[in-house]
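The complex is shown incomplete by one protein chain, all other protein chains being positioned as in the whole.
Chain IDs A, B and C follow the sequence of writing; residue 1 opens each chain.
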């Protein structure tokens, strides 16, 4: 049963990937699952220099979900290349480095730093982070900047370039088309929904950073709608994510047009869920006597 | 313990209101609660002429929430004035008529039709409905139209005018300020988040209309963030709603700056929840020896 | 008068792997065919919506509910034990007309639930049931139903009683049913439509109880709307009992 998916020049053995920030650098999950059982995984968002991230508390539980304001704490590109990549280079699964930068130049520099590394298969550009140059409003909201960042990275690398979109926009198809025009191999969506929680007893915000990103089953309907809308608006593959926790969720995203999916916060609930869903998807396709292409996009 | 709140020229006995579309026309809940125990309620969205609404299925359960694509089925302004209003006129609680129209002229006409009715205390303009004139994109996304609709209605009535905002925008403070400039007495937010669900077994969309509105506990963090943001951006009162199901939720919205709150889908879980929360709010304030104003906006 | 109770389960009887009966105190008296909305009461809102459940029986201030485990909500309720608290709101919906001289109650699967109380409340000369089950070991409540009417059982796989579904049984016995008989039915739509087709040349009244996912159950959310004869009806308020002839309009074809 062939479940492989081609995105850009990267062949994934199956469409089950894991989402940035919820899978560490992969090795944290090795004790619990066979990393080669999934198509690939996204690393924590990497920036040129290490980042401390936001003040505590940084996570807070919500109804059927969680808020996080980690603030993209990461080890920085140098440490990633020298220490972390060698530890995960041995796996066969595809490695997608999620990139975090605060200007077009930074995205270019970061790509150049990483590009020599053969073992990195794809880049996922996190465009929902604040663009310091334009007063902190996120990159993802201005199509011109989305296109500029995408085409700049496109010219700097032959690796597969995935542009990750934020749901906190009026019309997500605008940044999606801008990424397509910029030469992206695919778009991935959705990043977290902006939200906050109040600790009523302490009469304080629950998160140190006040605003955080909402993930988990609660946001799945919003993610499905935006994936369906985007899959109809662009020709490049769409990678869907947002609240995926069971096989039906995987199938829902595939049916509305996602070529592959990413599992995020559900990795915290069951560290081997991504492998389990890859196995369940195969047996579903076998029992229905269908190929992946048979169900992808049937509701478009 | 005085818990009253003044919005425009309307005095509410307490800040607990119920949301349009989740409280019918009020009388459906009379067998289960004392309607005068809450500050007021919003009617189902009323349009000039009766509307059939969307095809079935029209509701679908989600994780900690529900999707609806009712499509603003309602009895129309004439039937509302002749048959329904007389049945609820006897209650003391404030009556807020939620208005649904597809053009500025229609909003004006609808206001004129309703305005003679003394028993109607406020209007809540539902600006998250599609604006047929501008190709169905919702009113709420274009600040010019928001301001035009608001000022048109403002000039047509002395009743309290509340403008209800959709969360499906990049920056909700833009339509909020436009409503303020148009002369709105208050803004109320959030309306539902756009979303969809898939019935995997039937390989179909769960809703007849494909896209529906997401309500319930799942969306509360998003609603809190948008209410906090809006309360900081405008001077007029903000009425907060989105997933309110328990006292802590009411307090959270008040603390981030809501002058009053609306309970929506939770009315389906417990038909007397709005009365219960009004009672619980009073005893909370008594036990904390605080007035409503003491806790409203302490986190702004 | 309506009620909105937060009340403990006082009795629980497991009939087979997916059917059980739970009992709560409820002083209000229901009409035949009415239903309640129930949910487990906890700090969580999962599943979010309450579930519509018919009155299976009501006596001495006690409400009995026959429940089949279908999905998340009914499964959660099935895991509750005596003493656990549930919210029960009701009674909702219109009633089965039960003043007919002769009653024929046709139920499919869990559709049998509202038929017991309806038959018990009816003052008729002749009460007969056709109850359809998948197979022998799915058959439940035989004594209860036969105590209040002539019970004919069908099993789809024929492992016992009449082989076939209730509509097959009806078609084979149509001649014995006179025009004074009123048919009350509940079950899958295809069964109710099948009954209508069987009654094509007949003047027999047939009321059916519809099943659909519900938001509020009390006429507020407009989620259960269907079109009957071109106009909007709410299954929870204008139903769940409808005149099958107008609903399916199979007889004029």
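Here, a contact is a pair of C-beta atoms (placed from the backbone, for glycine too) under 8 Å apart; a residue touches a chain by one contact, two chains touch by 3 or more.
All of these numbers come straight from a predicted model, not from anything done at the bench.
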The one of A:22, A:111, A:128 or A:188 in touch with the missing chain is A:22
Which of A:1, A:78 or A:269 touches the chain that is not shown?
A:269
Among C:59, C:72 or C:101, residue touching the chain not depicted:
C:72
Looking at the whole complex, which of A:5, A:60, A:146 or A:198 touches the chain that is not displayed?
A:60
Identify the residues of subunit A touching the omitted chain, counting contacts across the whole complex.
21-24, 28-29, 31-32, 44, 52-53, 56-66, 68, 70, 73, 216-217, 245, 265, 267-272
For subunit C, which positions touch the chain that isn't shown here?
43-47, 72, 75
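Basically, only the chains that are shown with their structure count from here on.
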Dominant chain pairing [most C-beta pairs in contact]
A-B
Could you say which chain's mean Cα position falls nearest to the mean Cα position of the entire protein shown?
B
Whole-Å separation of chain centres (CA-atom averages), subunit A against subunit C:
48
Could you work out how far the Cα centre of subunit B sits from that of subunit C, in whole Å?
36
Any chance you could list the residues of subunit A touching two or more other chains?
63-64
Would you mind listing the residues of subunit C that make contact with two or more other chains?
44-46
